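Here the structure is laid out as structure tokens; the discussion comes afterwards.
With one protein chain withheld, the remaining protein chains of the complex are depicted in position.
Coming up: chain A.
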């Protein structure tokens, strides 16, 4: 993700819209999601997060996020709280009224974007229904609707897509959810695009009993060998696809990570005394929940890699709250 920020420019200089699937299938789900949350809290108008099908209690218990939280924090609290935040994430977004963004795709139960606004989204992703479909569906070369091979959501064809775009006055539907080997895939006469931003998608399979203690050549992983992309929209909604490959691997991230995490939280209180407490007021419980997480649970070594404008604010917030607790 840091590579992605290098390609697209750091937030807040660049506005970002992340289309979900922040967690699972990697070793750094916690850090990834909490960094995005920190950026959201710090620059709410410059960072938009919408929900993916992996932002779900059921899915994260199978695909790694739950296990990662257990491993890193010794309990399921962080996982539980993140899942509560997931419930608040919007299901879709619109850029300048013309580009509709959603994680999965369309639903046979939804013709208008206003109907999406009417969904009560503050719940676990259901097994079926319009909220589920938005996060699980895929475009496909069929006419009309088809049952999705995924076991949830639907397949929808060009005719459905054109009707939806016309009905809602859209130029483009941007979505994610499916691996695109070239980083992005346009379909239906460039009416819908799949944007895939995880290069060389690397599936790291780690059973919960295995605590990684050294960075050896990871034999328990399979790699797709794909490139990634981000879609850049300019002020006229002109599209540019920036393609990028995986970042060069960092040496021994595991060892350094675990050493730092083993530092007792009490030690943080001995950090420099020139910390000044800031009073931050937030007028919605939604933001407060974000703050709680950011304070307490972002591993301290991450601060050195966050762009400086965020780091200073974040670092101070982190220490303030920790001092309060300890």
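Here is the rule we go by: contacts are C-beta pairs under 8 Å (C-beta built on N, C-alpha and C of every residue); 3 or more make two chains touch, one makes a residue touch a chain; residues count from 1.
By our rule, contacts and distances are computed from a predicted model.
The subunit not displayed here is recorded in UniProt as "Protein phosphatase methylesterase 1", chosen from "Protein phosphatase methylesterase 1", "AP complex subunit sigma", "Poly(A)-specific ribonuclease PARN isoform X1" or "Nucleoporin 43kDa".
In the complete assembly, the contact with the undisplayed chain comes from A:154, out of A:5, A:18, A:33 or A:154. Within chain A, the residues in touch with the undisplayed chain are 62-64, 108, 138, 142, 144-151, 154-155, 177-179, 181, 201, 203, 205, 207, 220, 222-225.
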